[in-house]
Every structure is written in C-alpha cells, then in structure tokens.
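Some notes on the structure that comes next.
For this depiction, one protein chain was excluded, whereas all remaining protein chains were kept in their positions.
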Amino acid sequence: MSGKTRLREPAGIKALLILAALAYITLMLLLPLGAVLVEALKKGFGVWLESVNEPDARSAIWLTIMVAAIAVPLNTVFGVAASWFISKYDFRGKPLLITLIELPFSVSPVVSGLVFVLLFGAQGWFGEWLIDRDIEIIFAVPGLVLATVFVTFPFVARQLIPLMTMQGRANEEAALTLGASGWQTFWHVTLPNIRFALLYGVLLCNARAMGEFGAVSVVSGHIRGETNTMPLHVEVLYNEYNFVAAFAVASLLVVLALITLALKSALEWRHRDELAARF
Amino acid sequence: MVGALTLRRPSALPGLGLSFGITLFWLSFIVLIPLSAVFAKSASGGWDAFVDAAFSARSIASYKVTFGAALLAAAINAVFGLLVAWVLVRYEFPFKRLVSALVDLPFALPTAVAGIALTALYADTGLIGRFLEPLGLPVAYKPAGIVVALTFIGLPFVVRTVEPVLAEVSREMEEAALTLGASRLQTFTRVILPTLFPALATGFTLAFARGAGEYGSVIFIAGNMPFRSEITPLLIITQLEEFDYAGAASIATVMLFVSFAMLLVLNLLQHWQQRRLGT
Partner (left out) sequence: MSIRVENIAKTFSAYPALDHVSLEIEDGEFVALLGPSGSGKTTLLRVIAGLEDPEEGRVLFGDRDVTHTAAASRGIGFVFQHYALFGHMTVAQNIAFGLNVMKRSERPSKADIRTRIGELLELVQLPGLEARFPSELSGGQRQRVALARALARKPKILLLDEPFGALDAKVRRELRGALRAIHNDLGLTSIFVTHDHEEAFTLADRVAVLNRGKIEQFASPHEVENKPATDFVRGFLD
C-alpha cells in the first residue's frame, strides 16, 4: 500500500465514478460521432465517394478551404499585433480592450451574421452604395469571409495574450540592447517563444472557421455551388431528405474535427508550459 | 477610447504605432462598427417599435425556450462536468488521454454536424430514440431535443474550467480535514466542493451563454414550432427572411444585452475566485 490511500475513496466508489463518467462521455460524445459515420456509410463506400465527389459538394469543400485560408491568416496577424500591443506596453484600459477583443465569443453566431446583413445587405447602411458599384457582399463570398472573420476573431489573440503577458518584455529588451531592430527582435526572439501557442490558436481558429454554421447561414443565401460552405451544404442536403449525402459531407467535417483534436492534444501534451491559459 | 489608452510610461520597444494601429483598426472594423449597427437598426423605428418586436408574444416565447433550455443544459453539464473533471484529475484508467481529448469534441465539431448526428440518434428510428419513444419520452422535434443539443455543446465548458482548480486543491487541506475527523464524503461536501464553487459557476455561466446563442446544433433536432420549440436565433433569421430588419435587430439587441450581462457575471466570478483561492 503506498500510503496515499488515506485520501482515496473506497475502490468501489472509485470504479462507479469512473464508469459513470465513461458512460456519460460515450452517450454524449461517442454515439453522435458514431452516428455520423454509420449514416454516411449506410449505402456503402461507393455511394459515399459519389456524394463527396459531386460538383456542388466539391465547390462547398473548396469554398470552405478558401474562406478559412483568408480568415485565419487575417485573424492571426491581428492576434499577434494585439497581443504584442497588450503585453509589451503599459497603458490603462487593458481589461477593457481584452473584453472587447473577446466580444465575438459571447455573441450568438446568428447575431454575428445579422450585423453584416445590417451593414452590407440591400437595406443596410452601405447597401445602396454597394449596389451602385455592383459589389456583392451579402449572399456572396465576401460576406461569408466577413462573418467567419468576426466569429473567429478572438482565437489567436486569446491564446497569445496571457502567454506573452506572462513572458514580459525582458527578452525583447535584451535583444534591443544587443542592437537588434524591431522586426529582428520579433522574428528571432518573440516568435520562437510563442510558436506553440500560436500554432494552437491557429488550429482552433481554423477549426471554427471551417465549421462555422450560424453566422454564415445568415449571410450566405444558400446558393448551391456558390455560397455554400460545407456545413451549409450539409444543411441543404439534409433539408432535401438526401440524408446519406448529407452525412457523407458531414463525415469529412468529422475527420477534420478529429484531426484538430489530435493535433490539439499533441500540442497540449508536449508543450503545456508554453500554452498559458486555455480559455 | 484612445483617451483611455494613454501609456503609463514610455517603452523602449518598437512597434507601438504599428501594433496599436492594427489592433484598433481591425477591432473597430470587424467588431465595434458591426455591433453598433445592431443597436442603431433596432432603434431606427423608435422605442415603441423596438418594444413591439423585442417583447412580442412570440419573442418572449422564444426567450423562454432558449434561455430555459440553456439553463437546464448548463445545470446538467454542471453535475456531469464535475463528475468527468473529477475522474480525469483524480484517477488513472485505460484510455484516459483519449477521453480527455474527446471532451473538446463539441469545440472542434461543426455545429451543423452535431445537429444532424443528434437528430439521427434521438429520432424514433435512432439508436437512442427507439428506446425512449415507447417510454413516452420522445426527444427529437420536441423541446427536450433542444436541451440535449445544448448539453452536447456546453459539455467541455464545465469540465475545462473545473479541472485546473480541482488539480490545485491542496492535499494538505484534504489531509487536514481527515485529521480533524471528517469522513471522505464530508471532506468532499464541506471542503472540496465549496472550493470548486466559483469554477463551477464560471463553467455553468459559460455553458449557459454559449447555449443561449446556439443555432446549428439545435435547428435540426428542435421542432422549430413558434411558441413551442422556436429558439431565438431562429426567430431572428425568420424576421430577416421576411425583411423585417428592425425587428430582427431588436431581438438581437435583447440577446446582446444578455450576452453582456453574462460577461459581467463572468468577470465578477473571476474576482470571487481570486479572493477565495488567495489563501
């Protein structure tokens, strides 16, 4: 007996608690996962492949990737800039700034989409201005990008701010005294210290960007083959009772989610010191 | 806002102008201006129009459905999230790392995928639904389905906020309780649980806030019947489709106020937590 036993529950209780927790996880998480895979492959692998290769599905995949490819780098640059600004300088109003940056997290996705309709929709603030110039934002790809940028806005900043705040200025100031320029300092000193938190933030940002549904649903117009990202395409297929195809496309998103989880786990496990707060 | 951001003391680090500029510009462009459009639009018809739209019978019914389901789901998550956090922090068992990684699935999985997966499971032909239906507990297309979806969505929040706090509960405190004659159960209810309370409350609030705004995972499994199982985000979209922009904005304003209230509550909880654990 190792002596730590005095602080432990009786073995029976412990087993019961573990089983209860596992049962809950299975019910709430594993079963839904399984359901997607089962439904997707219900009519066999051939049909699955067809559904995924179908032209509208392929444009949806392509659109999803493109939107993420724009939104994620933009928010990454922002996240790095904001974290630099917040962590390397002293000024009043930091908590306020941080709260503002995190606002999109607490806003419903539908409201997030609504705001852009109110700005750029036909009746929006800029509606007339856009129509005159024949620019389409709402019900077109730019709208999707904007809505996605909004909802994924805080992800990178959130990861970097606590970490860079904790790291302080010392390293950067040392680099300066050694003659490095601002950019050199950033590139050779700051970046290596934050690379895993950065990767982590980018990973989460991307997962949300590709998976976003509510916000893009509002601005998209659901035009098949043109303004449907993968999640939207899943909805379209589902509403047409084309269940197998819907689940087939959904299964791709499940694979994406699992890869995200695996990478996330790996980053957390091996670099937990460099990843300050999680939320 | 610039007035509030006056530097406390000059800093030698370069990049102030650039990082400040990027931060301010992107924040305003993506977050602040769009959000202000919501308030502006909801006010555009005057106070009466705002009240009519935001507090119509149908709107109020949707608030009851949305916030009611979110509250219930958050409560379920508080209980089971604590269980899962406890088991993950305190015990060792096979596949523990896998379970831990899986807890974040609702973060990584697109909400639409979750929506159709849960519907498939709980419909009366589904794996779980086929047991519940004959018992008179139908879930799919009923308000209960909303609770199930929101429980899924909110699952990681309580687990992830409680885990670090639980890990920090000092062994000394538990041993002190033991030497003072407390049974294991008494130690849990009188010492450990009260220490976890702020974290539990935070997790609950986060889950609630997320659930209140949730759209994608709910609309497939809910019946979406006005007054019965229509969630507020769906009502907003319906208003948009009928081109009632002001109405949609008014309801969105109510949701935004709730979001901000939640942010405030969360901030207060943070302070409470600091004080309590600052022994």
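By letter and in written order, the chains are A and B; residue numbering begins at 1 in each of them.
Note that in this section contacts are C-beta pairs under 8 Å (C-beta built on N, C-alpha and C of every residue); 3 or more make two chains touch, one makes a residue touch a chain.
These numbers were taken from a predicted model, which means no experiment stands behind them.
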Sole residue of B:L24, B:A37 or B:V191 that reaches the chain not shown, by the stated touch rule: B:V191
Of B:A61, B:L82 or B:A177, the residue in touch with the unshown chain: B:A177
Interface with the undisplayed chain - residues on chain B: 170, 172-173, 175-183, 186, 190-191, 194-195, 197, 275-279
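The rule is simple: only the chains that are shown with their structure count from here on.
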Residue ranges of chain A in contact with chain B within the complex: 6-7, 9-10, 14, 17-18, 20-22, 24-25, 27-33, 35-36, 39, 74, 77-78, 81-82, 84-86, 88-93, 96-97, 99-101, 103-104, 106-111, 114-119, 121, 123-125, 146, 149-150, 153, 169, 172-173, 176, 181-182, 185-186, 204, 207, 210-214, 217-218, 230-232, 234-235, 238, 246-247, 250, 253-254, 257-258, 260-262, 264-265, 269, 278-279
Residues of chain B that touch chain A when the two form their complex: 1, 4-9, 11-16, 18-20, 22-23, 26-27, 30-35, 37-38, 40-41, 80, 83-84, 86-88, 91, 93, 97, 99-114, 116-118, 120-121, 126-128, 151-152, 155, 160-161, 171, 174-175, 178, 184, 206, 209, 212-216, 220, 232-234, 236-237, 240, 243, 245, 248-249, 252, 255-256, 259-260, 262-263, 267
